[in-house]
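Take a look at the structure set out below.
Omission of a single protein chain aside, the complex is shown with its protein chains in their original locations.
Letters A, B and C mark the chains in the order given here, with residues in each chain numbered from 1 onward.
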Amino acid sequence: MEILNVAVAGLGRIGKIHLKNLARNFTEIRVVAAMDVFDESKAIADEFNVPVFVKTFDELLAVPDLDAVVICSPTDTHADYVVKAARAGKQIFCEKPLDLSLERVQEVLEIVKEAGIKLMLGFNRRFDPEFKKIRQLVDNGSVGDPQILKITSRDPGPPPVSYIKVSGGMFLDMTIHDFDMARFISGKEVKEVFAKATVKVDPEIGEAGDVDTAVIILTFEDDSMALIDNCRKAAYGYDQRLEVFGSRGMAQAENNFSNNHKLYTEAGVSGDLPLHFFLERYDASYNQEIREFIDALVLGSEMPVDGEDGLISIAMGLAAKKSLKENRPVLMTEILDRRAN
Amino acid sequence: MEILNVAVAGLGRIGKIHLKNLARNFTEIRVVAAMDVFDESKAIADEFNVPVFVKTFDELLAVPDLDAVVICSPTDTHADYVVKAARAGKQIFCEKPLDLSLERVQEVLEIVKEAGIKLMLGFNRRFDPEFKKIRQLVDNGSVGDPQILKITSRDPGPPPVSYIKVSGGMFLDMTIHDFDMARFISGKEVKEVFAKATVKVDPEIGEAGDVDTAVIILTFEDDSMALIDNCRKAAYGYDQRLEVFGSRGMAQAENNFSNNHKLYTEAGVSGDLPLHFFLERYDASYNQEIREFIDALVLGSEMPVDGEDGLISIAMGLAAKKSLKENRPVLMTEILDRRAN
Amino acid sequence: MEILNVAVAGLGRIGKIHLKNLARNFTEIRVVAAMDVFDESKAIADEFNVPVFVKTFDELLAVPDLDAVVICSPTDTHADYVVKAARAGKQIFCEKPLDLSLERVQEVLEIVKEAGIKLMLGFNRRFDPEFKKIRQLVDNGSVGDPQILKITSRDPGPPPVSYIKVSGGMFLDMTIHDFDMARFISGKEVKEVFAKATVKVDPEIGEAGDVDTAVIILTFEDDSMALIDNCRKAAYGYDQRLEVFGSRGMAQAENNFSNNHKLYTEAGVSGDLPLHFFLERYDASYNQEIREFIDALVLGSEMPVDGEDGLISIAMGLAAKKSLKENRPVLMTEILDRRAN
Partner (left out) sequence: MEILNVAVAGLGRIGKIHLKNLARNFTEIRVVAAMDVFDESKAIADEFNVPVFVKTFDELLAVPDLDAVVICSPTDTHADYVVKAARAGKQIFCEKPLDLSLERVQEVLEIVKEAGIKLMLGFNRRFDPEFKKIRQLVDNGSVGDPQILKITSRDPGPPPVSYIKVSGGMFLDMTIHDFDMARFISGKEVKEVFAKATVKVDPEIGEAGDVDTAVIILTFEDDSMALIDNCRKAAYGYDQRLEVFGSRGMAQAENNFSNNHKLYTEAGVSGDLPLHFFLERYDASYNQEIREFIDALVLGSEMPVDGEDGLISIAMGLAAKKSLKENRPVLMTEILDRRAN
């Protein structure tokens, strides 16, 4: 078997996870280089015995015999790096979103297409064992035709307001995962989006022009529906659940907990809170995600999440923003037609 | 202690429940008469030793020394019976809804007000131990300020289409309970309603001009939100749950089950389905509801659910219908202002 | 249909429950008389419109046309009352235990047999929906052949030491229910008993010659086994669970709770404690128990719990006492053979 040469760009929180999984769990690849703009990140590369550490993406692409790059740098670099990597003929895994501008995303996807390379987007939650199981139960007909999908996604606390200002807003930064999940679980495309939202967590978020508490109705092409509810801060921690109701039954995915103990005392029955945040909750999903990327590379098969998935999720975020602003349901064609012009 | 004389009008499914509870569980009242248009219902009155059985509401009101009536007859008689009872100076418990016309409801409530008698509406779910507990946890601050309320209400199967045709539609017949629950749990008033709905259960329901599967966003006056989801048919039976998310935490109410067993076999872990339908699930709530009605009569205190509660829930149903028809969020003032004209 | 005339002897806590259920839930019987040694209990009889109240059991039996008696008086009267009622030709429901002496129990059962009347013993837990469900799952083969049965039974607090002194000890007063449950669930007879016990709750219980914390191994005739654990005081309240493990699977019965809410806060996930004590937890079972007694009377069918069941449970209690004293497993034949002599 030929060993694939892989490089990682960006050694922040998520880059480090991907690097660890790439370095430890595969015999069919070799991590030949890592890149980060900060000198300090070299220590991370060293920890996992990565032979080459560079500070620019161009240098990374210049590493000899490189087959694929895993892009984990800040969002505003994604489009440029993907374009460069595609033009250099490298296979690409890129963290979501590709870009906050629909036009730019479309442009990038066309370049990727022309380059004939494969691009996988980092919608890691599709690889979470809880959600995968629900998807299976939909797939194998256990719940029948999906009619109402409910997705709850609440964070333990908001990011800094400085981050929120450049994030594209809650719908593009946080709900984007739920938009993708709605399509993944139901196997259906969305035709209309209606969003209501407000500021309940921190007035500074409102002053920054964003919201922190939202509910969204998605209408699928067959008129079945999804309900999403989001909040930037749940006092009890990270809350990641979903429920799909169909013609034959209902399937529910629960939060994950560090242990399942129950304590009975005079004060009542109690248990632990859900796992703290995405690094803990989605640990297995990051592992599985990168595995399926490598598998697709090795086998030459389709990527499990592709550029089109990234495009649609961004269009849904933009539809939600428009719906919130205009207080009316927005058709997806209003957003995607604009693209066509 | 003076014994109150109570009569029951209508001995259908729900009338029989109220009669049983009234006849068995109180020492402070006496059921002196029952009325039903069908001769066969006399056997029910006899079973609970009700001394007088009549076939018209006028005869019922003519029973000497009558203090209060419990109205469980068909919806289209509610308004007339309440008006008659109020004018006769009787205290009234009436099943919901008072009427499907907002104007008629308002008219009736004015007559009730002039008559100076008390009127309680039969929103029995407020007395369900599961939902009461959640209300307590909101009241005592355990969940903080409510931000997102989620109500799931699904029936085991649809009523006959003949019934649906005269029911006022799903929002006024089924969701009306959830509208009331949204106000009860949150302690807040609704300012806007957005509804999406479709026909997934039975095409005949659609042909009758109604829907059978719906999701609704309610926006409260403080911009907090509620999500309701309904279906006329859940393959696994009656599904009655809610969840309130607030600044300090979240409280969830689960379905009720006939027992809590778990069976582990090669095939997996399994347990019983929820209690079959409202008669089983809300058995305790009917009991408690009528108890609080009697208590309020005996003590001369406020009714726990009053005519205004009935009025608002109907207005919410009408707002949902309008929202569905026009595919836009509808302000409650659009409905209630119309009333003012 | 002929109406049966029933009388209740003893209007204490449990007598009042039986009286309420008999008075309210049956059309095929009439409660014609009640008896209690305390004058104050007449108010209870009046509350349920019992026409005759007497203070001695002889007077009760003298009530004309009496068909059956429900005996809820103190344990030390059970044997005498059963004998008197049997000789008077009345059908009998008697609270457990018949007597603390095995010889006396056997004597009473022989008199009952000669009298040709029916006797049902008040092992109410057999009628609990949770435990009945487990029994069904054993009966219908869902768990296969039972191999290990685990019964947990813990009280919220010990009775007064004055009561403990005359109770026959924990095994005959408290564990007796679990002994009966072991036979009921497994459908098997016990051949050997081994008990370990100590005093952990209250030293005064030890000074009174009893124990308050115990574990017991029962060995059935086919060498399958049961584990019982008891404590007179669980800080978190009444704990009534069981689990049966068999060749094809396992079935578990959980505690009952007043509601199923979950509260998520910074402090963790919490819920309510189990229902407080036997009056709450076994409310439905008392109702069902007396219904099955009346049904058996009306239909002339076998009693669902008979005198032999009472006899064996007492023998098991005596075996446990002997085992504890001698710190060795005791064969049931050691106890029951003594009876034969």
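What we mean here is this: contacts are C-beta pairs under 8 Å (C-beta built on N, C-alpha and C of every residue); 3 or more make two chains touch, one makes a residue touch a chain.
Keep in mind the model is a prediction, meaning the values are calculated, not measured.
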Checked against the full complex, the residue among C:R87, C:K165, C:K188 or C:R248 that touches the missing chain is C:R248
Which of C:K150, C:K165 or C:K188 touches the missing chain? It is C:K150
Given that one chain is not shown, which residue among A:T77, A:Q106 or A:N256 touches it?
A:N256
Residue, one of A:I134, A:V193 or A:A214, that touches the chain absent here:
A:I134
Extract the touching residues of subunit A with respect to the undisplayed chain.
24, 27, 47, 129-130, 133-134, 137, 142-143, 248-256, 258-266, 272
Those residues of subunit C which, in the complete complex, touch the missing chain
144-145, 147-148, 150, 152, 154, 194, 196, 198, 200, 213, 215, 217, 219, 223-225, 227, 229, 231, 234-236, 239, 245, 247-250, 327-329
Name every residue on subunit B in touch with the hidden partner chain.
234-236, 239, 264-273
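Definition applied: only the chains that are shown with their structure count from here on.
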Of the chains present, which has its C-alpha mean closest to the combined C-alpha mean?
B
Quick one: subunit B and subunit C, Cα centre-to-centre, how many Å?
40
Cα centre of subunit A to Cα centre of subunit B, whole Å, reads 42
Where the CA atoms of subunit A average out and where those of subunit C average out, how many Å apart are those spots?
59
Touching two or more other chains - residue numbers and ranges from subunit B:
248-250
